[in-house]
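Below you will find the structure I want to go over with you.
A single protein chain has been removed from this complex, and every other one stays in its place.
For clarity, chains are labelled A, B and C in written order, and residue numbers in each chain start from 1.
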Amino acid sequence: MTVIGEGDDVLLYLDGKRTYLVRVEEGGQFHTHKGYVELGELIGRPYGSSLVSSLGVRFTALRPLVRDRILKTDRRTQVLYPKDIGYLLIQLGVGSGSRVVEAGTGSGALTMALADAVRPDGMVYSYEINPVFQRVAAGNIERSGLGEYVELREGDVTQGIDVADVDAVVLDLAVPWLVVPHAYEALAGGGVFASFSPTIEQVMKTTAALDGLPFVEVGTIELMLRNITVAENKTRPQTRMLGHSGYITSARKIL
Amino acid sequence: MTVIGEGDDVLLYLDGKRTYLVRVEEGGQFHTHKGYVELGELIGRPYGSSLVSSLGVRFTALRPLVRDRILKTDRRTQVLYPKDIGYLLIQLGVGSGSRVVEAGTGSGALTMALADAVRPDGMVYSYEINPVFQRVAAGNIERSGLGEYVELREGDVTQGIDVADVDAVVLDLAVPWLVVPHAYEALAGGGVFASFSPTIEQVMKTTAALDGLPFVEVGTIELMLRNITVAENKTRPQTRMLGHSGYITSARKIL
Amino acid sequence: MTVIGEGDDVLLYLDGKRTYLVRVEEGGQFHTHKGYVELGELIGRPYGSSLVSSLGVRFTALRPLVRDRILKTDRRTQVLYPKDIGYLLIQLGVGSGSRVVEAGTGSGALTMALADAVRPDGMVYSYEINPVFQRVAAGNIERSGLGEYVELREGDVTQGIDVADVDAVVLDLAVPWLVVPHAYEALAGGGVFASFSPTIEQVMKTTAALDGLPFVEVGTIELMLRNITVAENKTRPQTRMLGHSGYITSARKIL
Partner (left out) sequence: MTVIGEGDDVLLYLDGKRTYLVRVEEGGQFHTHKGYVELGELIGRPYGSSLVSSLGVRFTALRPLVRDRILKTDRRTQVLYPKDIGYLLIQLGVGSGSRVVEAGTGSGALTMALADAVRPDGMVYSYEINPVFQRVAAGNIERSGLGEYVELREGDVTQGIDVADVDAVVLDLAVPWLVVPHAYEALAGGGVFASFSPTIEQVMKTTAALDGLPFVEVGTIELMLRNITVAENKTRPQTRMLGHSGYITSARKIL
């Protein structure tokens, strides 16, 4: 049984709408409008344990999953949702040992999911042109403990990709079609390309670029997720829904 | 660079609608209505290489991904699609080293995806009550090369689960609500439960069972995937669409 | 060419997000944060004409359509959207001369759409149990000019419906299944029943009630509407979407 240790992150659960990603340290306190909790009390206890705040409110310490870290990243530089990331992972076919190129890094949300998938034997080469974003991503990735499976590179992938023979290339940037030729070069035979784009014009241009090179299974999908309220005599899809995050275009390189 | 070896599976790609999962052996032939190909010619060549059939038609050898194997399993015992499996993987938070309980095994589609996610240090304990399904699944899993990360068990999980302290339990069976108390027992603190069910009545009963035990973040979603045709002046969502595969209900155990 | 007259309603259009339903009267002014306009200036001019406000901002006078009036009704007592109302109209098969029962009236949104469809020779019998709602609806309907095609009745349709031989019965209330036997009585042979319900439990109970009586073509659907942003290099479904308003269950009476 894994227990919570000094320096570990926990996801403090208050209720269905409020969770907090905090680092457990001896003597550390976490303050909310529901009172404060003594984080040190969690040391040596299993995940799933609870604390009672100074105002008598219960907080439960969950083990932070990659999806929690994804949802805690900055939404301004990040529109990928767990639904999209889960689909990308299965579509790219990445697993332990895979070598993957990602661009751009953004806030590092997809980077962490890729790193978690390729560990302990693979590597994610993640490119970002904006040094501010890269710094934020570096912090998120380091904190997640996945840093050793990621090489962050500052650079413009529309000019080229300086790794080769990779299993997958995944793009989340404004002009993916300009990167398609470099992705073809970087991929091993049979390697998988994927790109996430909010607009249909991006999809059109990227598809045209893929169609002009030896790629097969060129296709585009979109995923719509609905939350369902399940409660006696109140069961129904929820009123509010994310109508669109982005399209996912993918293809496989042939020689 | 990985090359194709004797005894490896390849996904032979003919066109966007036709692919074949075949084993490469010296002297082996694969016959289709487009002529036959000599599979032995692929040995030593990289993935993405092509063969020309006896009728002059080109076939390309792709590396089989888990999603390819999923789509090749028998749809009669399997309604999970890659979209659902990708979401389950990210929702369950499974990664290298995770210990996961699955029931039922069915044709082994989800089992392979889980095994691929937990390798090389984790284990999938997969239960199936029907020995015929189990035999089919065993064949699919063995062929995928993921057998060492899976323990297939014949048994009825409504009567109990005989592993403990696991990171995740995932159900794809007719009566998930009967398994919820056993899932609670099997999970480590903070462990994740997920269940895939086609009908809303199953979701209602499973949610009621979860609500009656110390679980948090109890929620249900559905995923809708649309394929988009992208071609000049023909860009549009496709006419036919899978309207529903199933709902995914998930929760996290607290102590 | 129809011109705007004294006492007519116009929909004053400011921009894509702001419109105002106002009555044109000689000497009347309409004040907004963009200045005020002199409504009397519209008299004798065609729909589509513009006014300039005291702050130099342009407002255009559109002819109010039923859908405008629907969207201006109070959303607290009304969750039917134009998408649902359009579908109900075609599903019910109502047209000029139809006699229709509606319950409950709510804010009168569906009532107005039905009245517009049955005029000049039909009649909508609309029942409402809550006198406060009925008063609001009466005001909305009167203002729309459709009052002569509507009979508002205060009453509890779970106890019975006191009209007969009607072409259609449409329900938007909490317990539609209790009204199904009375709807059967009120309908002419071949008449159409429809019910709008947010929850699946309502749908289940209503369907069971319909299945227990001589109804055919008993079916349930849901409609999802997505707004698409269309602008150069920005074309995409919008981020926010109404995930669910309600299910529509319908059936046809046989003898």
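Everything below uses one rule, namely that a contact is a pair of C-beta atoms (placed from the backbone, for glycine too) under 8 Å apart; a residue touches a chain by one contact, two chains touch by 3 or more.
All values derive from a computational prediction rather than experimental measurement.
Enquirer: Check the whole complex and report which displayed chains the hidden chain contacts.
Expert: Answer for the hidden chain's contacts among shown chains: B, C.
Enquirer: Who touches the missing chain here, C:22, C:37, C:85 or C:101?
Expert: C:85
Enquirer: In the whole complex, not just what's shown, which of C:32, C:130 or C:235 touches the removed chain?
Expert: C:235
Enquirer: Take the complete complex as the reference. Which residues in chain C touch the chain that isn't displayed?
Expert: On the side of chain C, residues 1-2, 13, 16, 46-50, 60-63, 65-67, 82-83, 85-91, 93, 95-96, 113, 116-117, 119-121, 165, 188-192, 200, 203-204, 207-208, 216-217, 219-228, 230-232, 235, 237, 247, 249, 252-255 touch the unshown chain.
Enquirer: Spell out, residue by residue, where the missing chain touches chain B.
Expert: 198-201, 222, 226-227, 232-245
One rule holds in what follows: only the chains that are shown with their structure count from here on.
Enquirer: Could you check if the interface between copies chain A and chain C is built from the same residues on both sides, meaning over half shared, or from different ones?
Expert: Since more than half of the residue numbers are used by both chains, the interface counts as same.
Enquirer: Measuring between Cα centroids, what's the chain most distant from chain A?
Expert: C
Enquirer: Please work out the Cα centroid separation of chain B and chain C, and write it as a whole number of Å.
Expert: 47
Enquirer: Roughly how far is chain A from chain B, centre to centre by C-alpha average, rounded to an integer in Å?
Expert: That pair's centroid distance is 21 Å.
Enquirer: Roughly how many whole angstrom separate the Cα centroids of chain A and chain C?
Expert: 44
Enquirer: Listing for chain A: what residues touch at least two other chains?
Expert: In chain A, residues 200, 222, 226-227, 232, 235, 237 touch at least two other chains, as defined above.
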